[in-house]
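Complex shown without one protein chain; remaining protein chains in place.
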Amino acid sequence: MSLNSFGHLFRVTTWGESHGPALGATVDGCPPGIKVDAAALQHWLDRRKPGQNRYTTQRQEPDQVEILSGVFEGCTTGTPVQLAIRNTDQRSKDYSEIAEKFRPGHADITYWQKYGIRDYRGGGRSSARETAARVAAGGLARAALANLAPEVEIRGYMVQMGPHRIDRERMDWDQIEENPFWVPDARTAEDWAGYLDGLRKSGNSVGAVIEVVARGVPAGLGAPVFGKLDTDLAAAMMSINAVKGVEIGEGMAAAELTGEANADEIFMGNDGRPVYSSNHAGGILGGISTGQDVVVRFAVKPTSSILKPRQTITKSGESTEIVTKGRHDPCVGIRAVPVGEAMMACVILDHLLLHRGQIGDAGGRIG
Amino acid sequence: MSLNSFGHLFRVTTWGESHGPALGATVDGCPPGIKVDAAALQHWLDRRKPGQNRYTTQRQEPDQVEILSGVFEGCTTGTPVQLAIRNTDQRSKDYSEIAEKFRPGHADITYWQKYGIRDYRGGGRSSARETAARVAAGGLARAALANLAPEVEIRGYMVQMGPHRIDRERMDWDQIEENPFWVPDARTAEDWAGYLDGLRKSGNSVGAVIEVVARGVPAGLGAPVFGKLDTDLAAAMMSINAVKGVEIGEGMAAAELTGEANADEIFMGNDGRPVYSSNHAGGILGGISTGQDVVVRFAVKPTSSILKPRQTITKSGESTEIVTKGRHDPCVGIRAVPVGEAMMACVILDHLLLHRGQIGDAGGRIG
Amino acid sequence: MSLNSFGHLFRVTTWGESHGPALGATVDGCPPGIKVDAAALQHWLDRRKPGQNRYTTQRQEPDQVEILSGVFEGCTTGTPVQLAIRNTDQRSKDYSEIAEKFRPGHADITYWQKYGIRDYRGGGRSSARETAARVAAGGLARAALANLAPEVEIRGYMVQMGPHRIDRERMDWDQIEENPFWVPDARTAEDWAGYLDGLRKSGNSVGAVIEVVARGVPAGLGAPVFGKLDTDLAAAMMSINAVKGVEIGEGMAAAELTGEANADEIFMGNDGRPVYSSNHAGGILGGISTGQDVVVRFAVKPTSSILKPRQTITKSGESTEIVTKGRHDPCVGIRAVPVGEAMMACVILDHLLLHRGQIGDAGGRIG
Partner (left out) sequence: MSLNSFGHLFRVTTWGESHGPALGATVDGCPPGIKVDAAALQHWLDRRKPGQNRYTTQRQEPDQVEILSGVFEGCTTGTPVQLAIRNTDQRSKDYSEIAEKFRPGHADITYWQKYGIRDYRGGGRSSARETAARVAAGGLARAALANLAPEVEIRGYMVQMGPHRIDRERMDWDQIEENPFWVPDARTAEDWAGYLDGLRKSGNSVGAVIEVVARGVPAGLGAPVFGKLDTDLAAAMMSINAVKGVEIGEGMAAAELTGEANADEIFMGNDGRPVYSSNHAGGILGGISTGQDVVVRFAVKPTSSILKPRQTITKSGESTEIVTKGRHDPCVGIRAVPVGEAMMACVILDHLLLHRGQIGDAGGRIG
């Protein structure tokens, strides 16, 4: 019932507020004997860290992760792993305005209506900072996957920023790390840089679509009917701040296809495993992985904190106008790329453990 | 860890195979004192029932629900409610072909790879028949909502079939029950009838998009960060057979908007409650309901069972061709409408109970 | 959050009332490929069935279990197994008295205070009939254990009835099935027969202590700190009707021992596995199985329904006297023996699956 927890056997609970003393993830159910240390997790956190280029918030947080438990002499012990990140850039700014006014598009008003109290500093629990904890947990999941299913490779990248989509013909994964947008195409990266500079200067923001692919996922992960692999992926991605849509494989466009066009035909591969003529299914049939690439996309809405004045109300119900000053992301979707990867890693590992526990080696062979 | 269960406090476990003796839903956590009987649930099941017109499978199942426990003298008692539906149309057809061949786009191959055994008759557990159990449970959730939050109204309807979208200008909820497609517009219904007749005759099928709206949901339901209302809705809808995408409010299109365009500005209404200039958010901010309409859409892929021959393999790994004969839906999305409504009802009730338990009346007022 | 569910990966949800149409168990997470049929489960139900001798209630229920899902061609498929038992002996007796009066020692008053409604017929959900569903689920767990860990043997027996304890020197498991009390000693069985006849005739009842032993449990099952094997066993046994105490190994008597006396010293056995000088620990250290016999005991209070008049109140708050007529057990502990075994089987299987999932073969060897 832990509403701040995710996962079945690999269970991640995130905690902490944007401007409290610390935030982190309590990870229960990590298998023992996994080689991991703070540096390995830091690698993933650094990819998400803000303030690294002019396209993300200028807040300076080292986001240094500390492992407080569950790791002994460089290996997990099977007990809970506590990953903590101290908040350091708690700038003593004046929060009196947002303490009283609800920012449109933010959780300010709903937290107030739900709880009757909220830590308004920097968005408190609803801040995108919460996702740092997920990235740390995702790093642990990746370490476990490296051990248990080394063939699994997880990559996230942007496929759309505002109205601009990537050209899939030019897609090149080697480009992903080469530009500030995690876009798998150098030319698109250049175009987007200009586009985003314009938006940033005008104090506006824009949405994005991120795609996350898991290669090498063995067939058979996931379970009917509420523990489907795609169900858990949908929940994982939708739980990320600002996400408004999630797609598996063909996604919403599946509605436009005929059954004939949508069918991924099946053949036997040279290695004795089934191969498919296409991957409309996104690697999942009936909630269970097929062995093809698992493909998820999610849309991130534009940052709500913008320099444009918007109408809103105060706690006492008075109409007012608000301009959200301060350090913000013109396209918060950029930082969502490592978060999407982290969630994918957690889901894949979780279902790997579930499968091992519930099924063992009872699965069927073909041929 | 029950992978066939859904919900936190209102917990639904579905069970049963398409051609086994029965299927149903075990519902734990329904509040006591809710007036309900089999007839009330049957009303919702009848809406989903196949064979009612030429656009859904001609399988004839009465789908008669029986309440085996948890209801006494016409009221729920607070103990588990067992809802069972006997399978009657277990036509003694020849299943030897699909016992050996994997139908493309179906769960045949993944169930086999996962479990090493599968009830292939009619798709077994992966059959859309499983959703009858959800509709029964959703009927119970509606009965509880009628008691606990009578202002909540839930409506589902089709907004897209293949490439054809509804005209939102002409949307009229009164039309929903007047046509076989649950489409809120008489003219569209007519157009789709012709389109689908053509598809059906050619043995093909097509996908669809369903929208489900919950009106009158009080502000404050849902919880950060993994128990968000939208997280649970995404999981709920993605768990329905053949669903490939889920959207909240603006959905995937949020990626194309600027922050300025996307902001739902806030004003005070005459009744002392906040009103919004628009509903890009789909009634949810930070995972918590705003009091606006909660709006969810999901895409259903085209039925995979079609009369067009497709390439596939057998269990022994041989290449072959398959044509899925039998009774099937040219647009399985039609029957998904009552299922989407049922899942919405379950999620809203569940979060209403959670809120009552965890927050009570601690929520904040405005003004 | 399902309060009628038990288990982590092997998850049992019982449902149904004593005098409703049916009761049963929804079992999710049973591994696939387990050979089982209704007859195999019936074997265990018949052991628990009332009316088999003069020491248990004369209610005549065939307690015929039906498998409604999850089994195909004699094997589990990995999908939920629905086990249903129709209630047949719904004698149209007059329940008007117990509808109004609260029987002392019964759940009548608390169900009313909690729910504001209760199915008073035969105790409704609080009836010992609920345990029939557990025995059915336990039968399934045994079938899975027979497949996954055939060396596990589970035996329950009575070790105390009223003030009379068994003589452990004379303990002989072969005697357990030879007498109506499941007592592992023929002479004690005879003594108890006389004692219980006396009680029965006087309309009184008495409590009992049951011991359940699991032999052959591999070392390493269970997990710190809230998922301990003993924690789950304590919950399992305490959840059985009328149970008031649970002990592991030395149990409450551990309080009287010194550390010196209590230590189970460790040696290497001839088969390369550790052996212990004694088993004060009851086969569990730090919540994890040692490989010794897992030993649990639980005390069942005397049946509250007796022919002696007792003071009570009515729903309207008036003082009154009550005599519970009808068919009742002079020692309800007798029928708890198969129930305790069933719960043990469920817990052991559950932790076996958990261990397989979370740990795999990472466990340490000795020597």
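As written, the chains take the letters A, B and C, and residue 1 is the first residue of each chain.
The rule is short, and it goes like this: a residue touches a chain if its C-beta (ideal position, glycine included) is under 8 Å from a C-beta of that chain, and two chains touch if they have at least 3 such contacts.
Everything numeric in this text was worked out from a predicted model, so none of it was measured.
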Field: Absent chain, residues of subunit C that touch it
entry: 1-6, 8-9, 14, 102, 104-107, 109-117, 125-126, 130, 160-163, 199, 204-209, 219-228, 230-235, 237-239, 241, 243-268, 272, 274, 277, 280-282, 284-291, 297, 299-306, 308, 310-313, 315-319, 333, 354-355, 359, 362-364, 366-367
Field: Contacts of subunit B with the absent chain, listed as residue ranges
entry: 1, 9, 29, 31-33, 78-79, 148, 223-224, 353-360, 362
Query: On subunit A, what residues meet the omitted chain?
result: 1-5, 7-9, 11, 13-17, 20-24, 26, 28-29, 32-33, 66-70, 72, 75-82, 84, 114-119, 124-125
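To be clear about the criterion, only the chains that are shown with their structure count from here on.
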Where subunit A and subunit B are represented by their mean Cα positions, the distance between them in whole Å: 26
Field: Whole-Å separation of chain centres (CA-atom averages), subunit B against subunit C
entry: 38
Task: For subunit A and subunit C, let me know how many angstrom lie between their CA-based centres, rounded off.
output: 45
Field: Set of subunit C residues in contact with two or more other chains
entry: 1, 9, 29, 32-33, 78-79
